[in-house]
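Presented below is the structure to which this report refers.
Here the complex is missing a single protein chain, while all its other protein chains stay put.
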């Protein structure tokens, strides 16, 4: 590759926007040349506008950029959106209408049947929905989304089990506070405590999982018939969502075959050797006390989903633990991988 | 009551033993007159022998007692056992054989069909098994146990649902570190982290729940046919186990009726106005972010079980959150309530 | 006492206001009959207006009260102020001008030479400044303040050392998150972390300590010549500020005499047996790993200051650890004790 592709960040000053800056700081294919944020930040340098909260230093090159308003026009064709849901819907549509390819982490367009909701290892073929965006919506650009941070860890672990017939899943989450943004969760609510709800998250897990595991058709995405029941909690962990899942399958290939299916699972990112792809999408851990957020969330740059404790569930059939880095694999890294997929599969031409 | 009943504590220096001392320090019916522990502590004063780890001061009266070896003989008839499982089996049997009534928190005898495993609000009638201990085992005393700390929060929440036919439960736990004793869980394992297993706990929840909800028969306890699947985790919380449960019932009385059944649930401790009984065994909380360990574990002196978020589960039928104080309702307080039940129901005569 | 004194709460819905409601719920002398808050809450019931965040249930009696605007008039003569510093200055003055006695936890008037800044055990005599408020300011009521939460733990520990000539103190704090109010400190900043500043707190400790330990004169409070240097941090603790102090004295009575001075320290609240007074203002702990927030912050209902590890400091002379409950002894409980002092010493007549 001779020249890097210029990209913009919508919502660059927020928590997810900062993650985009960090993820893209040394990216071999993409280079951030445009940062957009709200009225309040526009006109300031990125340094002034952003209370940087990541444990890696803010890249100097970006720090000196002037923040623009999040309106189409000057921005590069490819933009990443870390916008807040309160504005993402309209802003992303405006960019798509004017020829931009929006790779979004926001929830607003995820459940639109014509918008691909993609985990590249699981449903790379859903990108075909982009074509319908042009014909049905008249957009000259398009929108591709990644799932909610909790959905990704579950959907990735379920994907290798699809051949055995996914029927039902009951999942409980123990979610990290970084998922709530900044300032987000109040320390008084979470130091030495558990909050037994993450508002809005259960609905997302119950619907997004079905869309991702479903089929892309010319008329739009058709959800998988799987039934999902989610219970979500917040725990005093910085990064790494842990999820306890029980699953009912149509056929029982035996415990070892299921573990093997997870270990051998691979997809388009691994095949195409995408820069952000982990060697294996799922790292299966045999120690009975793993995965753990502190020890395993950063595995493969935070892009691996770690699974362990696959064993019989007396009620549904099997149960296991799945865990991954919620702001990398579950947010900014997920979007970057989507953009890499777009590039190799021609959608950025 | 003119005179208090003298009681002894087996394993008085350990974590549960300390809780017994604290729970009994101002008890209206019982007074600690004997403290027993291992060889290593015997002969020392309780003050010397015990690294006191509770946020309430160590009662001076007990602090000055000399610790005895945990052998029957000098101990009062009624003894509470906070012994470690590595020794509890034999020691408790020795006490029961020699006429002591052992109210135990240890796991060793819990699943013996002739040993009552009791939550007084749920299965007070199981005390009838004590009679069979004399005839079958030849004990002149007896053993009564309380469940594992995780089992209690689940079994209490399920009890009011029994009339609707309990069929299946899938439960995920987020357990406090005090459940692991002292020193117990290493801080490196749990600060800002989740450990996705509490070893041995899943089996206990899956079997003890069935025994408690089952029937006492002349031949021993007969487990309830309910199928339980448990996934357990440890979280950085000091006190208060949070559990997320999905339940399948034979009949569906509707969400409101289930909440009402929980709110109106009551049992022998409330009827007999036992000193340690909470006004209601279950405090149902309507706020969607409750119960929480920090805010609710101490409710009613730590003896209430707090339930919230009862709502439909797309897979099994209903789901809810249950939470309670693991070292009070889940351990020492549970045993004290058992002893109070024994007293009013004649078994201490 | 035949009838309780009616009291009002300014800023009743906030964090400190909630603490006032909790502290006063069973008070033998005072009864809350009026709750005031901002425009936004006025007209609602206290239940509706307040996201209750305390581990004790909200008293039903207060929950049903209608919240008033914080303007003088209908409020009882005695009011407690938990107002935010952004409004406390003007509102408290308005109440004092119109005959109310304002017992305030806000910082705004603390350093006014005519406003008593009182720890009842340390400088009860500073209440004499109230008289000058009438003559100099023309207030028909008055304002009494308590110190910042960090100042109290230090000033209380220093008070018994006054006879030996306080010259210099260097203090480092490890402050609990409840001191930051709600939502206050973001969880991302503090879970598994330390923030090496609590903004504004170092200045308060360095000036308030001198005023409290100083003299009340007809012309106003005259600060103690002691020099104080404070470094403040926030740590992931819910309640209980820990402080490490080194102190230079004019005379050296020896380590034992200093410990004895702390243990024997007592003041007007103990003498008058005020309802909120701890038996001893300072609990000196001999174990080398105490005091600790988790084990000791609730000592004597949170009103004791716990001190330990008094030992030589190679640089200044002596060093020790002081710790207390920041929202009880350090805020609402401090104000309630001030009000009790006002009552017994005639200032409420």
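Order of writing sets the chain letters: A, B and C. Residues in each chain are counted from 1.
The rule we apply is simple: a residue touches a chain if its C-beta (ideal position, glycine included) is under 8 Å from a C-beta of that chain, and two chains touch if they have at least 3 such contacts.
Nothing here was measured: the structure is a model prediction, and the numbers come from that model.
S.K.: For the chain left out of this view, which of C:129, C:212, C:304 or C:321 touches it?
M.R.: Once the missing chain is taken into account, the touching residue is C:321.
S.K.: Pick from B:5, B:238 or B:272: which residue touches the chain that isn't shown?
M.R.: Residue touching the absent chain, from the options given: B:238.
S.K.: Which of these, C:56, C:197, C:219 or C:257, touches the one chain of the complex that we don't see?
M.R.: C:197
S.K.: Pick from C:24, C:62, C:170 or C:282: which residue touches the chain that isn't shown?
M.R.: Missing-chain contact among the listed residues: C:170.
S.K.: Of the residues B:183, B:200, B:225 or B:312, which one touches the chain left out of the display?
M.R.: If we include the chain that is not displayed, B:183 is the one touching it.
S.K.: So which of C:136, C:215, C:229 or C:255 would be touching the chain we can't see?
M.R.: That would be C:229, which touches the missing chain.
S.K.: Going by the touch rule given at the top, which residues of subunit A touch the chain that is not shown?
M.R.: Its contact residues with the unshown chain are 53-55, 57, 191-192, 238, 294-296, 298-299.
S.K.: Considering the entire assembly, which residues of subunit B contact the chain that has been omitted?
M.R.: 53, 177-178, 180, 182-192, 236-238
S.K.: Just checking the interface: what residues of subunit C touch the absent partner chain?
M.R.: Its contact residues with the unshown chain are 168-170, 172, 174, 189, 192-197, 199, 206, 227-229, 231, 233, 235-238, 240, 242, 244, 246, 248, 288-295, 308-309, 313-316, 319, 321, 323.
By definition in this document, only the chains that are shown with their structure count from here on.
S.K.: Would you kindly say which chain has the C-alpha centre located farthest from the C-alpha centre of subunit A?
M.R.: Measuring from the centre of subunit A, the most distant chain centre belongs to C.
S.K.: At what distance in angstrom does the C-alpha mean of subunit B lie from that of subunit A?
M.R.: 42
S.K.: Take the average of all CA coordinates in subunit A, do the same for subunit C, and state the distance between these two points in whole angstrom.
M.R.: Chain centres of subunit A and subunit C, defined by C-alpha means, are spaced 47 Å apart.
S.K.: With centres defined as the mean C-alpha position, give me the subunit B-subunit C separation in Å.
M.R.: 40
S.K.: If you look at subunit B, which of its residues touch at least two other chains?
M.R.: Subunit B, residues with two or more chain partners: 192, 238, 294-295.
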